[in-house]
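Here it is: the structure, laid out below.
Shown here: the complex without one of its protein chains, the others still in place.
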Amino acid sequence: MELGLVGLGKMGGNMRERIRRAGHTVVGYDRNPDLADVHSIEELVGKLQGPRVVWVMVPAGEATQTTIDELAGLLEPGDVVVDGGNSRWTDDEKHARQLAAKGIGFVDCGVSGGVWGLQNGYALMYGGEAEHVDLVRPVFDALKPEGDFGSVHAGRVGAGHFAKMVHNGIEYAMMQAYAEGWELLEKADSVTDVREVFRSWQEGTVIRSWLLDLAVNALDEDEHLEQLRGYAQDSGEGRWTVEAAIDHAVPLPAITASLFARFSSRQEDSPQMKMIAALRNQFGGHAVTKKP
Amino acid sequence: MELGLVGLGKMGGNMRERIRRAGHTVVGYDRNPDLADVHSIEELVGKLQGPRVVWVMVPAGEATQTTIDELAGLLEPGDVVVDGGNSRWTDDEKHARQLAAKGIGFVDCGVSGGVWGLQNGYALMYGGEAEHVDLVRPVFDALKPEGDFGSVHAGRVGAGHFAKMVHNGIEYAMMQAYAEGWELLEKADSVTDVREVFRSWQEGTVIRSWLLDLAVNALDEDEHLEQLRGYAQDSGEGRWTVEAAIDHAVPLPAITASLFARFSSRQEDSPQMKMIAALRNQFGGHAVTKKP
Amino acid sequence: MELGLVGLGKMGGNMRERIRRAGHTVVGYDRNPDLADVHSIEELVGKLQGPRVVWVMVPAGEATQTTIDELAGLLEPGDVVVDGGNSRWTDDEKHARQLAAKGIGFVDCGVSGGVWGLQNGYALMYGGEAEHVDLVRPVFDALKPEGDFGSVHAGRVGAGHFAKMVHNGIEYAMMQAYAEGWELLEKADSVTDVREVFRSWQEGTVIRSWLLDLAVNALDEDEHLEQLRGYAQDSGEGRWTVEAAIDHAVPLPAITASLFARFSSRQEDSPQMKMIAALRNQFGGHAVTKKP
Partner (left out) sequence: MELGLVGLGKMGGNMRERIRRAGHTVVGYDRNPDLADVHSIEELVGKLQGPRVVWVMVPAGEATQTTIDELAGLLEPGDVVVDGGNSRWTDDEKHARQLAAKGIGFVDCGVSGGVWGLQNGYALMYGGEAEHVDLVRPVFDALKPEGDFGSVHAGRVGAGHFAKMVHNGIEYAMMQAYAEGWELLEKADSVTDVREVFRSWQEGTVIRSWLLDLAVNALDEDEHLEQLRGYAQDSGEGRWTVEAAIDHAVPLPAITASLFARFSSRQEDSPQMKMIAALRNQFGGHAVTKKP
C-alpha cells in the first residue's frame, strides 16, 4: 500500500525504513529537507491515491495539532489520519471530531520500541473505528514485531494512546523496582558482585524481563554506574498516567512513587527537606546543615 | 555426586527429581515417611561418603534451626551444609559460625523457580567460601536452568539469601506495576479489550517479561478476574527487604508501597480509614458511613 | 458595608450570620426561597449601592460559572465579585478576565472553617488586585477569627484558591498521620489504652494540634470507632493538589499516599490486588481466595 508519513525524526525515519522493507510505498515529509521525500504536506497528499492514509509522527501538542489542521484542509472524505505520536489520549477525541467533520477518519496509535524498533519491530496499540483501522492494517503489520503479539486494536478513539500511556506508567514502576533492588544490593556488605547477581537473574527467576537484560547491558558498560548522575527525566506519559488514575479514583502507589523519585532526582536541593530541617531545628535544637 | 536432602515438600521433592535426572545420587529425608528415602537424618548422614553435602530445604526459622542443630552433631569436619530454604540472611552468619566451630562448612542458597522449576530449572543465588561452594557445584549445575544464567556465587555467607530476598522485593513491585496498570485500563471507557492489550505487550514493548506472560495466562483463565478476591498474602521476604533498606537508609518507595498494598488487601475494614472518616465528621460535619 | 451573598447553604448561611453580627448589611440570595432575602440575583444587585461587592458561595464548577455569568450581565464597572467557593484555581483567571472585560473586579477566596466557623471565625486566603481586595476588606475582617491570624492576601488572582487547595492537601496528610499512628497503637499488645495516649498528646508534644483535639473528641464518642466504616470520601482539592504538584514537578509522597488511601477505602474489592493474587497463583501455585 501507499503511506504518507509526516515526521522523519529518530522514530519516524526508522519506521519509514521498516515499512519500506515490507514492500510498501512511503512518501515521507519532514521540516528538515535532508530527510524528506517531498517539499510539503500538500505535495505529500498529492502523491497519494485515495483512500489515503497519512501517519503523523511529530511531537505531541502544538506540532501535532498544526499538522492535523493542515491535513484537515487537504484530505478528502474516506481518507484516514493516524496519530502515532505521544499525544495525550484526551486530544484524540478532539482530533477525531475535527476530521470527522470533513468525512476523514482518525486512528490514534501508541508506538513502543525506541531505538530497537527498526530491528525488532514496534509494539502498536491503536484505537478507532474498525473501518479506519482496516485501512491502516498493512502498515501495522509491517511495523509490528514478528510473531503473534505486538499489535492490538485496543478500543475506541483514544484507546491506543491510553494503552500506551499505561504501558509507560508500568514501565516507570518496573524500572524503579530494579533500581531500588540494585541500590540495596550495592549497599549489602556480604554481596560482592551485584552485576553477576543481576546477570544470573536473566533465566529461571520470576523477575526475568527485557528491562533486566538491559540493566545487565548497562552494568557491563559501567559496573557501578559511576559515570552517570542519578538524574532522570520524565516524559509526559508518566504524569498523565497518574492524572488518569486520579480521574478514575484508582490508587497507583508504585507508579506514582516512581514518578516522584524522578522529580526528586532533578532537584539540586530539596525545598521540602529544607523545611524538615528547619522544623527539626525549631523543636529539637537539632543542628542544621547550612549552605557553605 | 551424592547429596543428602532434608525436606521433600513441594520444592524439595521436585529438586530431588531434577538432581537425579542429572545423574546424581540423592538421599532424601522428610518427616513424612511416604516421601522419604531414609528414616532419619542420622541414617541419611550414614549413607553418604565424606566429604558430605547436605542440603536443608525446610521452612525458615525453627525447622531450619533444629535441622542444622542435628546436622552439627552428626557431620564431620570437611562436610558442608547448604541452607536452601527461605531463611532470613541474618540467620546465615549465625549458622555458619555454629557449624564452623565443628569444622563444617556452610553455604546459603536462595532458590527461585516455584512450580516451574522442575521443568525449567531453578535460579540459584548462593553465598559462602569458595571451597564450600565448589563442593556443591555439581548440584547447583543440575538444578540451574540451561544456558548461561540462573546461578551465581553472590558473595560471602548470607549473600545468597540476601540476593534472593531482594529478588522477591523487586518481584513485589513488578507485580504491583502490572496490577496498577491493569486496574487503570479496566476503568478506561475507551479501552474495550484490556486482555488483548496485555497480550499484545508480550512482544516489542519495554515491559515484556515472564510475569507479563503469566498475567496473560491468568486473564485467559478469567478475563476480568471476577472469580478472585483482591486479597494477597505476603511472604517474609518482602518485609525483610524493607527492613534491610531501613537498616541501610535506602529509600524503597515502590517496593514498600507494594508491600503495604498487600497488607491493606487483607483488612476486612481499615482502622486508619475509620479515623479519617471520624475526623472528617468532626471538622466538617461530613456524613460518615456507619456499620449496618 | 453592604454585601450581596449568593448561596446560603451550610457554609453561606453561617457566614451571613457572622457578617451581620459584625454590623454589616447582607442581602442573601439562594435558590431555596426559604433561605433567601431576595427572589433573584437581579433583585440582589438592585438592592446594593455601588461600588457593589457580591460574594459567590455556591458549588464549584457549573453553579459558580452560571452565577458569574449572570453577575457579569448585571454588575457595573467598579463592582467586585468574590468567589468564596471551592473553585479550582485554574478557573479563577478565566473568571477574572471575563469580568474585567466589563470593568468588574474579581477576588478569589478560599475559606476554611467548616461547622466551627460561625463560632470561631473562618480562615480566609484571597487573591486579586489590591484595590479589589480593599473593597472587600470589611467583610474579610468580619469573617476571620479574632486575633492576628486567619486572613491573608496570598497573591494574584488564583492565589487564594491555590493556597486553600494546598491547605487541604496538608490536611489530608496530617489526618493520615494520626490515622496511621492510631491503627498501629491499636495493634500493639502492650498498649492498653490508646484513647488516653491520644488524649495525653494534647499538651507538651510536638504533634499537638486542633486535629488531634478532634481525634480525641471522636474517640470519646466511640473509643474504638467500631460504629464507623473505614470509608472516606475525598473532595476535589486533594486531587487538584496532586495535579498541581505534577504540573510543577514537585514530589508529594505523603499527600498523595493519603489521597490513594481514600481511593482504596472506597473499593469493595481491589481490582489490582486481584491481579496480584492471580500472579502469585500463576508462578507459585499459591492458593487464591475465591469469591464465595
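Order of writing sets the chain letters: A, B and C. Residues in each chain are counted from 1.
Here is the rule we go by: a residue touches a chain if its C-beta (ideal position, glycine included) is under 8 Å from a C-beta of that chain, and two chains touch if they have at least 3 such contacts.
Since the model is a prediction, treat every value here as computed from it, not as a measurement.
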item: Neighbouring shown chains of the undisplayed chain, as defined at the top; value: A, B, C
item: Among C:K47, C:K102, C:R137 or C:R199, residue touching the chain not depicted; value: C:R199
item: Touch criterion as defined above, residue of C:Q65, C:Q98, C:N120 or C:T289 at the omitted chain; value: C:N120
item: Option touching the unshown chain, where A:T67, A:S200 or A:S264 are the choices; value: A:S264
item: Chain not shown, touching residues in subunit B; value: 206, 234, 239, 242-243, 246, 249-253, 256-257, 259-261, 263-264, 266, 272, 283
item: Residues in subunit A touching the chain absent from view; value: 10, 114-116, 175-176, 178-180, 182-183, 186, 211, 214-215, 217-219, 222, 225-233, 253, 257, 261-262, 264-265, 267, 269-286, 288-291
item: Subunit C residues that touch the omitted chain in the full complex; value: 89, 112-114, 117, 120-125, 127, 144-159, 162-163, 166-174, 176-178, 180-181, 183-185, 187-193, 196-197, 199-212, 241, 244-245, 248, 250-255, 257-258, 260-261
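Keep this in mind: only the chains that are shown with their structure count from here on.
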item: Residue-number overlap at the subunit A/subunit C interface, same or different (half cut); value: same
item: Chain occupying the most central position, where position means C-alpha average; value: A
item: Centre distance in Å when subunit B and subunit C are each reduced to the mean of their C-alpha atoms; value: 47
item: Approximate Å spacing (C-alpha centroids) for the pair subunit A, subunit B; value: 33
item: Subunit B, residues touching no fewer than two other chains; value: 114, 176, 178, 180, 183, 211, 253, 257, 261
